[in-house]
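Just below is one structure, and these are the notes that go with it.
With one protein chain removed, the remaining protein chains of the complex are shown where they sit.
Here is chain A:
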């Protein structure tokens, strides 16, 4: 049954046997006490009808009452234990999902959409709550309780009670008939719900564009289609469930009719006193199985939710941790070794073309390297490998002379920090955002970092200062301010090796230069890697690495590289000689215009 495969796989990850055993025991107990209470009250009725003594009837009623109280108690205990079990499992799963995201991001997530991953972490996990709280235990109990009751019946009436096993087995088989379709529908339901979350999140986050283009109706249409799609699948599931329900009812109806008939005709052989009790017990034996059928009807959705969650949990770890040494080899820092070294590094995404195809270079300690190249040349991938967002497929990245793979990622990221082009700003306060870089930093240090990133004035005029909230994804700040917040983090972090991935692109050149100088002043021995487009940044670097199509096209100082035509072509528009005509023509003829002009 492949429907169960993901469910079982998920169960294997959860080790909460004791909680689970207790809840199963409670379910069996509550079912048996209910049956006992029913049986005893039936017995009280027949005793009365058959004119038994008042004491017997009163005793039976009291016993039924006791069973009733026990039933209530077990219902309470069961619901507590099964929910506690379920929610602890869910809490654990959410953590695991988040850890998986942490492990794989940003390179291992591929094209997954935020809304979709979040839908898995929240919605799908929540769907599983129902399964863990109401299904798993009930399924086991549905095997135990009927066995016990059928045993009792056998003792009372003889082996013909074993005939009840037949409808019990039939009831379990019913869902099996539908399971394939159920799984398909369930998968579709979870996927459509996830898609709706994606639509909503995209719509909300891009409302300015939608509104300015008068395209909010498109969002409306998508929401409407999404809802209609969900309802269509839900209708299909309802019909499937209805079909199952009908089969279950037919089996139960046939059984109860047969039981009644059998009792009617055996009226002479079985003591009259027991007749209604036996009929009641027979039904009580089948009830848990019937409940199970209803539960299994949702197995499709549960199975789909499980595989969606598993897909995230099983995201491959892009890192190979085998070489990491437990105590970081910080003692062995060789000052002679370059701060950063790439040796014949190759990298590609699984199944994709080579992004880096044999890249080698060194950055001596305290120097600044500028990495230039067309978009897609592999510049940002180089930065990602420096931070160990992934390991190279081949070749070695060395930091302080150590193979990066021997350093624990967190240890490595203490030495190397990267400021991405669009630094993410969290919705929490400015202080919390800054302290991501240094959780121990006091306000004085925070203000100093803000000052050096030229952001102190902006934050200073806010009534709440460091406690001010920058809004959802930092929307209260402009793009340049978000970048400067990112740079303030760099000052706080103060790493040995700093990678700036176009992190100054939104700033005025003057500001860019000022901040670069501040960064240099802050730490004399700092090694800096600048992924940049701007001529000024490039000129300021000690060396330039020219990357093209995943290979090193050339390296050297800016002046040396200026002799190369392709390098001049890359920077053409920024080189001083061509006149930057305001509102200039021919911007579309990039090839001709830019390659030609430097030659004058």
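Simple rule for what comes next: a contact is a pair of C-beta atoms (placed from the backbone, for glycine too) under 8 Å apart; a residue touches a chain by one contact, two chains touch by 3 or more; residues count from 1.
Rule of thumb we're sticking to: contacts and distances are computed from a predicted model.
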Not-shown chain resolves in UniProt (candidates "Penicillin-binding protein 2", "Sarcosine oxidase subunit gamma family protein", "Transport permease protein" or "HlyB/MsbA family ABC transporter") to "HlyB/MsbA family ABC transporter"
Among A:452, A:533 or A:558, which one is in touch with the chain left out?
-> A:533
Looking at A:196, A:292, A:340 or A:497, which residue reaches the missing chain?
-> A:196
Residue touching the undisplayed chain, where the options are A:156, A:469 or A:522 = A:469
Among the options A:160, A:227 or A:557, which residue touches the chain absent from this view?
-> A:227
